[in-house]
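Omission of a single protein chain aside, the complex is shown with its protein chains in their original locations.
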Amino acid sequence: MPKWFEGWLGWALLAAAGVLFPFVAGNDYRLTVMTTACIFAIATLGLNLITGYTGQFNMAHAGFMAVGAYTLGILTVDHQVPFWIAFVAAGAVTALLGWPLGWLSLRLKGHYFSIFTMCVGVILFLVLEKWESVTHGTVGLMGIPGPAPIGPLRFETPVQLYYLVLAFLALGVWVMKRITGSLLGRTFIAIRNGDDLAEALGIPLMRNKLVAFLVSVLYAGWAGALYAAFVRFVGPDVAGSQNTFDMTMYMLVGGLGTVFGPLLGAIAVPWLTQSLQFLQEYRFVIFGPLLVALVIFLPHGVVGTWLAWRARRAAHASAASDPIAGPQATEVRGA
Amino acid sequence: MLSLEGVSLAYGSFRALDGIGLHAAAGELVVLLGANGAGKSSIFLTASGLHKPASGSIRLDGEEIAGTRPAQIVARGLVQCPEGRKLFPQMTVLKNLMLGAYVHRRDGAGNRSRLEEVLALFPILAQKKNDPAGSLSGGQQQMVAIGRALMGRPRVLLLDEPSLGLAPLVVKQVFDVIHRINAAGTTVLLAEQNAHAALKIAHRAYVIERGRIVLEGTPETLMNNDAVRKAYIGA
Amino acid sequence: QEVVKIGFSGPLSGGAAQYGKNTLDGLKFAVDELNAENFQVGGKKVTFDVVALDDKYNPSETAINFQRLVQESKTPVVMCPHSGGGFAIQTSNDRLNALLLSYTSVPKITAMGNKHTMRIPPDFSAYVKPFVAYTMKRFGKNLAIAGADHEYAKEWTALVKPAWEAAGGKIVADNPMSYNRSTDFYSGVSKALAAKPDVMFIGGASEPTGLVAKQARDLGFKGGFIVMDQAKLNEMKPIVGSYAALEGAVGVLPVMEDNSANVKAWVARWMQKYPGREPGSEASLNYTAMRVTALAMQLAGTTSDATAIRAKLGEAIKKLPAAQNLANYDAIDANGGTSGDIRVAVVEGGKLKEVKLTELGK
Amino acid sequence: MDVLLQQTLNALTLGGIYSLVALGLTLVYGILHVPNFAHGAFYMVGAFIALKLMGGWGVNYWLAMVGAAIVVALIAAVSERLVFHPLRKASGLHPMIAAIGLLLFLESGAQALWGADFLRMQTPYTGMVEFASLALPQQRLLIIVAAFALMLALHLFLTRTVTGSTIIAMAQNREGAALVGIDPDRVAIMTFAISGVLAAVAATLYAPINLVYPAMGDLVITKAFVIIILGGMGSVPGAIVGGLIIGFAESFGAFYISTDYKDIIAFVLLVVILSLRPQGIFVQGAR
Partner (left out) sequence: MLEVRHLTKRFGGNVAVNDVSTVIEGGKVNAIIGPNGAGKTTFFNLIAGVHPASEGSIVFEGRDITRLRTDQVARLGIARTFQATTLFDTATVLDNLIVGHRLRTRSGLLDVLLGTRRLKAEERLCREKARDALDFVGLGHIENRLAGDISQEERKRVAFALALATEPKLLLLDEPAGGVNPEETEGLADLIRKMVAHGLTVCLIEHKMDMIMRLADRILVLSYGEKIAEGTPAEVRANPAVIDAYLGSEHAVA
């Protein structure tokens, strides 16, 4: 990958590929896979903000995704709230719930935080399953309406739905690029690299972590709402740890702490699993070791490995030739 | 007693040691001088078997030990008091010391009398012996680390910057202790930045720069070497 | 000769994998028989080929699988053994003209107006009243609910409760448990028994149900059991130890214990193909569903037009030879819900006995 | 009264099993700082091995338990070598994901090998012990006695033997341990093997009153995580007491509150306790 690929030109090309995809997809199946992948990519981007950038591995991420999905589902199905209002509410409810839960969890560090959030995830799951009067329990919510038209834009066919999701993904990527490239993103990274030091530098830990956490669950909540609108059904399983594990894997395959990495992982891995369908029940006998190998041999993911190599080379080159006007390191700014 | 020949070590692509050759005869106290990052610790860690040398040979009593497991090297009498102490912070001081005698675990009586000696050397440790080692101050922890190494009944003792972070009074004590240990017959290899104090008790010294030995000699010759004075003794 | 692909999306890995496989094998067994029979549609020989995809019980994966089956494999029919997946499929099967064979008893699957759905298990509501009458008469008026808490069990509970009360009984404990996740029923059962019931309503997957019954007996329960139809008495038996321990239980007749000639013959064929593997209703019902579907294709003269096939399902049910109609289907309603004559059994004197539903509790 | 005793018995049964599973988890965490998600799979494999030894080969219950312990110890040791050893220097997330990979492998492997159905393990101890007016199931009494005996043995091993203290030393400083002559690799393998033994024994004890199937470890392992985080990760007494707390909370909670919410109890308890005491019950100082 040459250098220009990381600039706006690279992103523009990527966006173009996204826009052109339906023309080469050939059938709805590929569109469905891609749309689902894009929805999970949005949630994965969020997870990456709190995990990859801020260093706190949140294992309740799928739980928050489910909260978004259920909010949309309950409002539209049981209360006939218009779709887009329910959609906004999905984000609001997720954030409202994320606030106290984040505050509670973020007082813990490292593995404690992770396992605590894993428990929060289990609680979210169990509540969705048991609180029948609201969530319809194990039966789940059926007949969730698809996205309502906005003016002349309708979202009924798979292609239209795909473009809607793609638009949200593009927005998500754009916002995430902005955050990670800004002073705020640097603050998150500082916390990840050493919270004692960050605090001594006058960075309020809790407030910053909470901001990262809230943005991250917002991504999850809206991804969940899109999920509900796309699949038209939600059950408690959305909150299951399996989904969190999947998203973590996407993040790792691409590379933690970059924007492009998790995006790549979230799009590429589902295609890989699709192509392994023929293995059926033996799928995970192969997939498990594959995951282990990936973590051992490519710890920074595809993008991370490549970036680290490039950053080092660039730094050496600029240090040798032009010590004053070197470019900013892309690692910090994210790809 | 201990000799290194042509030892090289690489961390990834970075060459930390480049053909190191040095030796210490039985009963000798040999000092390694060198700036930060010169490679002193790397030499020690390689000798203890924690890093595998890319090439070269390390002999203890004439036997090759390069590539041997660390545990076996300790059992043969080469014990290190590492840089950064590497204690077991939640274990009591006493347990830390007793684990130092791990390779002699079948000799209970010997270990007990050894423990007496060590606690006599560092009386403060006797007071704190039931406290978790991690709750001690930096200097006290350094004492535990030296004590733990002594519990291993070394024939060759490697001390990596034992005075780092210690109060002057304690530094003096530590050097006294080292002197006494050596006088009692233990071969000592000492890495230090505090060249002044180290050279006072040394028999011989090496100067290391960027992973190579650049100078070797008696304390007197080094003390009189201008470059050495400037770099390691100050003023 | 034409090859028609039949789609399947269900759990083939994870905790529900065995269930998924059981349903799939029922389908496959029918397909194998059809392929061996020189089956013809519109005068052309047709062979079937099952394309099975794993969805880990996850509806979003079902949605993807369904698209893949219909678009890439061109399957006119897709079978899915869980309600979430069924709902996911119903979002697009009308548009794509594909028939959903839904193996779930959740009534909503046929209440949403989907035009291409067939619900495989026959309506179970008919069991409830005779079961209630039988156990109440034999043991007494106090019932403890200790069934599972998944969607299907909830539907059942919702029918049993009013029926029991309508018959003059009392619900003394209402204590559903998670049969799918946990397998320690000590607290739950002891809680239910603390209310001194005469009869317990239990049921989820067979083995955990057996464990619940065993736990109840261990804790000294002497009354009867109303066993929800998901659990099979013969599969509970090895867990509890013997039929004697299940004395007074009433439930559906296990396929293996069915003495009718047709079923016995079918079981024999099955056991020949899968030695050592006893078929359950997952196998027999899906077998029947595939048979009905194949016959409907023949009647409609098409293997690809799901609308036409759906339209002929009713006629196919009527025409299906009794030897193949193991579900005892007698009709299918406008929404795709099936109904049929259900065969039930009770444990009396330490033995399993088939009884006519109409004679229960008389 | 009767009910109280029944529930206490049940609480001790659950607590004993939970503690055994949590102990293995906490030991491994202490040494390698890996939250070993595959530990539940070790537990599951243990149950299957014992079941197959008893069913297929007619081996006696106790021998089957020993056999399962050996096989799972081997599997655990091999996992350490192949999966966690190469990752010993990696950051926290990576070993965690690798553990998930291992879990997927073992679970699907077990399913491919032994099928996904619920199986039942028969034991000779199906009877009841009559005690005062109580009927106590033999197997449950057996679980309680065996679990607590094993815990005591483990405790003595860790605190009284030199080999035991090498495990603790390793947990606190790997390089330091190497420098006093402890072989870190051997200790890591040994710890994994011990955790495997604990898991296999717990599974074999519990299976007769339970069912054996590939996903049987999932819920147990999440609860074991709750336990070790309650007790403080890496803390041995914490795992034991934490296991009992959860055992009692579940048993009594299910009885007096609701069975419906039984499985939430452990998690809610954790959230409440950690909200009040972020460092866990047994750990001094902050995290």
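Order of writing sets the chain letters: A, B, C and D. Residues in each chain are counted from 1.
Criterion: a contact is a pair of C-beta atoms (placed from the backbone, for glycine too) under 8 Å apart; a residue touches a chain by one contact, two chains touch by 3 or more.
Quantities reported herein were computed from a predicted structural model and do not represent experimental measurements.
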Open item on the list: One chain isn't displayed here. Which of the visible ones does it touch?
Closed with: A, B
TODO: For the chain that's not shown, point to the residue among A:190, A:223, A:239 or A:264 touching it.
DONE: A:190
Open item on the list: Looking at the full complex, which residue from A:215, A:229 or A:264 touches the chain that isn't shown here?
Closed with: A:215
Task: Touching the absent chain when the full complex is considered, from B:57, B:72, B:135 or B:225 - done: B:135
Open item on the list: One chain isn't shown here. Among A:26, A:149 or A:204, which residue touches it?
Closed with: A:204
Open item on the list: What does the interface between subunit B and the hidden chain look like in terms of residue numbers?
Closed with: 35-37, 135-140, 142, 161, 164-172, 193, 230-235
Task: Sites on subunit A contacted by the missing partner chain, in the whole complex - done: 175, 178-179, 182-184, 186-187, 189-190, 193-194, 196-205, 211, 215, 308, 311-312, 315, 318-319, 323, 326, 328-329, 331-332
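Here is the rule we go by: only the chains that are shown with their structure count from here on.
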Task: From subunit C, the most remote chain by mean C-alpha position - done: B
TODO: Let me have the rounded angstrom distance from the C-alpha centre of subunit C over to the C-alpha centre of subunit D, please.
DONE: 36
TODO: Report the inter-chain centroid distance for subunit A and subunit D in whole angstrom, where each centroid is the mean of the CA atoms.
DONE: 33
- [ ] For subunit A, write out the residues touching at least two other chains, lowest number first.
- [x] 130, 281, 283-284
- [ ] Pull out all the chain pairs that touch, please.
- [x] A-C, A-D, B-D, C-D
Open item on the list: Using the touch definition from the top, list the residues of subunit C that touch subunit A in their complex.
Closed with: 12-13, 17, 52-54, 56-60, 63-64, 67-68, 70-72, 83-84, 87-88, 90-92, 96, 106, 108, 112, 149-151, 154
Task: Residue numbers on subunit A that touch subunit C, as the complex places them - done: 27-29, 31-33, 36, 130, 132, 137-140, 142-143, 146, 227, 230-235, 237-238, 242, 274, 277, 280-281, 283-284
Open item on the list: Which stretch or stretches of subunit C touch subunit D in the complex?
Closed with: 13-19, 21, 149, 175-178, 181-184, 186-188, 190-191, 194, 205-208, 210-211, 218-220, 238-239, 241
